[in-house]
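Only a single protein chain was left out; the remaining protein chains are all shown in position.
Each chain carries a letter (A and B) given by its place in the written order, and its residues are counted from 1.
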Amino acid sequence: MALNKYRASRKITFNSWTVYLIVIVLVIAIPLLSIFFGLFKGPGQAWGHIQKNLLPDYVANSLVLVLGTGLLTTLLGVSTAWFVSTCDFTGRKFFEWALILPLAIPSYIIAYTYAGIFDYAGPVQIIFRQWFPDEVFAFDIMNIYGVIILLSFVLYPYVFATVRASFINQSRSMIESGRILGSTPWQVFYKLALPLARPAIFAGVSLVVMEVLNDYGAVKYFGVPTFTTGIFRAWFSLEDIQSAIFLSALLMGFVLFLLGLEQIQRGQRKYEQISNSFRAPARFQLKGIKRIATFIICLIPLLFGFIIPVLQLGFWANKTFEEVLGQEFWQMIVNSFSVAAVAAFLCVLVALILVYAVKLTRSYFSDVAARVANMGYAIPGAVIAVGVMIPILALDRYLTNFLERVTGNSTGLIISGTLLILIFAYLVRFLVVAFNPAEEGFKKIGWQLTEAGRTLGFSPFRCLVKINVPLMKAALVSGALLVFVDVLKELPLTLILRPFNFHTLATRAFELASDEMVAESANAALIIVLTGIIPIIILSKLISGNSFYESIAD
Amino acid sequence: MKALQIEHLSKTYFKRDGPVVSDISLQVEAGKTLALLGESGSGKTTLLRLIAGLEHPDKGAILIGNQVVADTRTFVKPENRKVGLVFQNLALFPHLSIFDNVSFGLRGISRQEKAAKVEEVLTLVNLCGMENRFPHQLSGGQQQRVALARALAPKPEVILLDEPFSNLDSVLKNQVREEIKKILKQASATTIFVTHDTTDALLAADKIALMHHGRILQTGNPVEIYTNPSDENVARFFGKINTLHLHKTESGWHSEAGEHLNLPDKWTEDQLKIIFRPENVNLVKQSECGLAARLVASDYMGDHCLLTVSAGTPKFQPHLLFIKAPANHNYRAGNLVFFQIDFHKAKIILPSSG
Partner (left out) sequence: MFKNHLTIFLIAITSVMIYSCDIKKAGTQNENTDEQVVNVYTHRHYEVDKQLFADFTTETGIKVNVVNASADELIQKMEMEGEKSPADVLITVDAGRLHRAKEKGLIKSIKSGLLENNIPGKFRDPEGYWFGLTYRARVIVYAPDRVDPTALTTYESLADEKWNGKLLIRSSGNIYNQSLLASLIAANGRDEAKKWAEAVVNNLAREPKGSDRDQVKAIASGIGDVAVVNSYYIGKLLDSKVEEEVNAGEAVQVFFPNQEGRGTHINVSGAAVANHAPNEANAIKFIEYLSDEKAQSVFAGANFEYPVKPGIKFASLLDAWGTFKSDSVNLSVLGENNRDAVMIFDEVGWK
């Protein structure tokens, strides 16, 4: 029965959950809004210069990047997801989880690594020199096409993961009836599975696009000016923070537009079937050349997105680990892991409350509010840092003045110098990463169990704790893991907002790399990558859909 | 005593769609079972959710026991309403054992009391010994009874069941219906259930409220509502009906089905529209002065056949009637059949206008 009509209403019912919703959204939206209002203040004095000399490049490059990575990640992600979910070939089980691994490699690290692979001291040129001692090595990876290819190889797992989940959920009977009606595997894919997976593709690609738009390290190193590098140029080189904020606001506008598109896509998802039988459809048995071709198609992204860079990092780390590894290095690992764990916990908690509050209040207002709170993901970290510092510093000043009046002693800033501000910034930035799985989790459970709980005398809060949380464990864990990996990789926010003497693996890797000590930075980079693997493997297992909420989805 | 009273209740989700529940008033006596009968979209589930407190009414009041749980000023939250709700898909908690499911609503009592209560309810629903199983280990009928037990355990003032039999196959359905009816009587629970199936409503309810487009068309006990429907819509809901327009001429009564009809004397109007059911038509031999019609189709229903016949005189358009016939009749399509209408069982809907 269509329960949709019970969901949304224009009216807001006021209760404690509405209050939570508003408080959370306000707190998280303040940094974002402080940026967004830049749009109305207009640009600063350097705008004429930017508009004339830089903006066309920024727009063109950003568009080419977005389109290029969008297309390439779709190609890589959808093809591998299809083969892995519906075909039988050598190594399929391995590819099921391995294809997500490139997600563990931060984009700035892949850029440095591939530049290293292809430069004079890298293996490609060494081999080239041996074979053609008299030729000049002309292949150049450090351009916009290189950025597109490299970013696609580390970002396609977003598409792979969402689309694969969709393929798995597509009803078995649909695919089977397609086959009985005489469709070839290609026709089943093209006519049935692909249109049904379209919202999933869009969701995956929109994540890719946001990552691309807020990438700073890779494009800067490769000399490709984009909106994000432009923000920094306006801000620091041209000393016009107003124009920087204006550029950020424009970028945010673009992202809002994208999110809107995704919403429309989601709206059309009504026809997507959720399978009732959880047995996977019989797989297409591949033979001979097709089997080999499929294997190779799945191997390519893994090879370029993970195996090769990790080998190169390993090679460098092997040369340098003796000087880098030490007491300090272990402290850095502890720092990275603990801050990531705390941020992950907080993001999941807030996401859970937010999703639940949206469901409870059932209004368009709350839906929109939640979307606003989720926008931080698309905004360059450094911009968020400023957005976070503005309100926190104001609060800090108020607090210290207050304390001074009460105690008579002058104190330093209370919040700004602590990890609190950093963790708050992570929350603003990565909330959506925990929000999406939580939302999906709620969708899977359905709302009736909560209603059942309430008619049995449980308050909404107790229902959340007793019914939803236990059933959503998998979704919550996967949200937490994603945030964990993201925080581990995060750079600009951490650089700006961290307290004294606080180093993480990412800041270390970046410092060494920006010091042009790429080989030394490989140690920290390798640990980021390798620790990223563990949650990613767990995640992949969750996507494949094991026993847990299968039994209840019906 | 009235266990539940609803007064002028209205609910609109979207203005453009009009009200889903529109000015409904209803009472249920303590210990009785009311069926909310209607096709999908008639607003019956929304009414149920309004009673449970899962929706806020726009207008009107709901009283459970003698307490107002919803009106323009009051809104008692679902968790405080003392209402038990069995969802259409049962909504058993998949991560909890049967014991934990059933004891979910029992709070503020000791473990022993809890165990005793759970045992009591499980005995009632005949599921003793299943405490440690999980919902997915039970059959559909058993799950249904667990859901019922869970709703009954806190001893709610009213039990609400949303399409309780819709997910069951027809054999199981009869069995479950009987069981549930028995259980509810034993628990002497005041019950409202929503259904689109007239058989369910007729068999399981003390009283039926027929809903259509957010309004209640008629309320009454099963016999009343079946035999004395307030209008054609109500009648049509409970199965095939025949309609005839009658008018009195000098030569007697005329209708689409034939002339010279033998009508009760008490019918004094000149123009009439009547309805009657297929079982109110009897096949007769030609010699018994029946009306004649040509057989169009005969649908075999196991214990009887439903004949569709085309009656009528040359003056009129062919007029289709349904006749309930013995399963072993040997008419073929195209044959002439003769029949008589038991006008005493027919119902006058309105004076016929033409």
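Criterion: a residue touches a chain if its C-beta (ideal position, glycine included) is under 8 Å from a C-beta of that chain, and two chains touch if they have at least 3 such contacts.
Just so you know, these numbers come straight off a predicted model, no measurement behind them.
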| item | value |
| --- | --- |
| Displayed chains contacted by the hidden chain, counting the whole assembly | A |
| Candidates A:Phe37, A:Phe94, A:Tyr120 or A:Trp330 - the one touching the absent chain | A:Tyr120 |
| Options A:Leu286, A:Ile384, A:Leu419 or A:Ile536, residue touching the unrepresented chain | A:Leu419 |
| Residue, one of A:Leu54, A:Cys298 or A:Leu449, that touches the chain absent here | A:Leu54 |
| Residues from chain A at the interface with the omitted partner, ascending | 16, 20, 49-50, 53-54, 57, 115, 119-122, 125-126, 136-138, 140, 142-143, 220-225, 229, 232-233, 235-239, 241, 316, 319-320, 323, 335, 338, 342, 345-346, 349, 382, 385-386, 389-390, 393, 396-397, 400, 409, 411-413, 416-420, 422-423, 459, 461-462, 495-496, 498-503, 507, 511-512, 515-517, 519 |
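By our rule, only the chains that are shown with their structure count from here on.
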| item | value |
| --- | --- |
| Centroid spacing, where centroids are CA-atom means, of chain A and chain B in whole angstrom | 52 |
| Interface residues, chain B side, partner chain A - complex | 13-14, 20, 40, 45-46, 49, 52-56, 77-81, 83-85, 87-89, 91, 93-95, 104-105, 107, 136, 150-151, 154, 160 |
| Complex contacts: residues of chain A adjacent to chain B | 1, 5-6, 9, 11, 13, 446, 448-449, 451-459, 466-467, 470-471, 549, 551-552, 554 |
